[in-house]
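With one protein chain held back, the other chains of the complex are shown just where they sit.
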Amino acid sequence: MIRVIDQPFRISDAIAEFEAQAAGAGAIVTFSGLVRPRAKGEEVSTLHLQAYSPMTENGIRDAVNRAKEQWPLTAVQVTHRIGNMSPGEAIVFVAAASVHRRAAFEAADFLMDYLKTEAVFWKKEVTPSGVHWIEPRTEDYHDRERWNEAKGS
Amino acid sequence: MIRVIDQPFRISDAIAEFEAQAAGAGAIVTFSGLVRPRAKGEEVSTLHLQAYSPMTENGIRDAVNRAKEQWPLTAVQVTHRIGNMSPGEAIVFVAAASVHRRAAFEAADFLMDYLKTEAVFWKKEVTPSGVHWIEPRTEDYHDRERWNEAKGS
Amino acid sequence: MARILYFGKLSSIFGEMSETADLPASISDTAALRTWIDQTRGFDGVLLHPSVRIAVNNEIVPDPSPVSDTDEIAFMPPVGGG
Partner (left out) sequence: MARILYFGKLSSIFGEMSETADLPASISDTAALRTWIDQTRGFDGVLLHPSVRIAVNNEIVPDPSPVSDTDEIAFMPPVGGG
């Protein structure tokens, strides 16, 4: 299940819903990304995310399908906020369920690397010094590369 | 926070509580282990876990402290059931929060490897063919070894 | 009339997220469009950076790909969510 939504959501609700879908799994890994209250030493008042539908949703769906091909997953969930959000609010929730834990950990990790560097979103932070568009960090691109190396070896 | 409890707990409550503790983090990774309805082709009616207090709690506390030394974590939670549980119920909940996601993923993964192979628990499954004590799988020991290799390199 | 979309920092530079535009007859591919929009909308070279990708009708295409006056054309700086 994939959702790109412009309203706040609660991580605890997302995981409760996912648990119901994941019946029979032995292992559930979740990642939750939250708006950080500070960035580069400045207070963040608002984080804003843009998407480009349906390219954004299609891209996430492809990534979920790649994850399902690579790992034996019993359920996968990606929920991503767009629009304006405040510090502490959830930006993204990824959940992966499997019979054993390694597949669930790796699939959640893989999907986050996709979302950080390839998913069709643009984000800006509003701080006292102004509006700053944020691009992926070098570490984010390095993290993504791990999956290509793993494939090649 | 570490809990070894003999009553059912809800993953959604555990994560809601953790989210409150983890204020200021950008990334939360959780692992939930659930009782599987089947094992080696048989239906599981009950999973039973024994602990040896306070050795069990002390060991988990040491593992949490090692994780905090190794990664910049803003909060860590381990909740582990003991006693009798039914399929679908949560056995274990691990949560790690950090500013960036890699630390949270690795710490949760490390703690699960500890819990699977070194934490002081014994578990048995009750199936139609009888009572089976379960010891860690070979993969579990291999997973744990990854952290020793990482240290040495 | 083509519909032109500006995402991320490009929306801040242009001041809007989109516009409709009559493409001149001379603009028939993405490379030509990139240069024309960059010059006429005050992007001052930003659109010429190879990190800015172009999507035609919701599909990312390499330069030069055909564009026509009925397309939805998006200028996309480096992406990333989460």
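First chain written, first letter: the chains are A, B and C, and each begins at residue 1.
As a working rule, contacts are C-beta pairs under 8 Å (C-beta built on N, C-alpha and C of every residue); 3 or more make two chains touch, one makes a residue touch a chain.
It should be emphasised that the depicted structure is a prediction, and the values quoted were computed from it without experimental measurement.
In the full complex, the chain left out of view touches B. Check B:Ala14, B:Leu49, B:Leu73 or B:Ala97 against the missing chain and you find that the one touching it is B:Leu49.
Interface residues of chain B facing the missing partner chain: 33, 49-52, 54-55, 80, 91-92, 112, 115-124, 131, 133-136, 140.
Basically, only the chains that are shown with their structure count from here on.
Seen from the Cα centre of chain C, the chain whose own Cα centre is farthest off is B. When every chain is represented by the mean of its C-alpha atoms, the one lying closest to the mean of all protein C-alpha atoms is A. The centroid of the Cα atoms in chain A and the matching centroid in chain C are 27 Å apart. The centroid of the Cα atoms in chain A and the matching centroid in chain B are 23 Å apart. Distance between chain B and chain C, defined via averaged C-alpha coordinates, is recorded as 49 Å. Within chain A, residues 33, 112, 116 each touch two or more of the remaining chains.
Chain contacts: chain C has residues 82 touching two or more partner chains.
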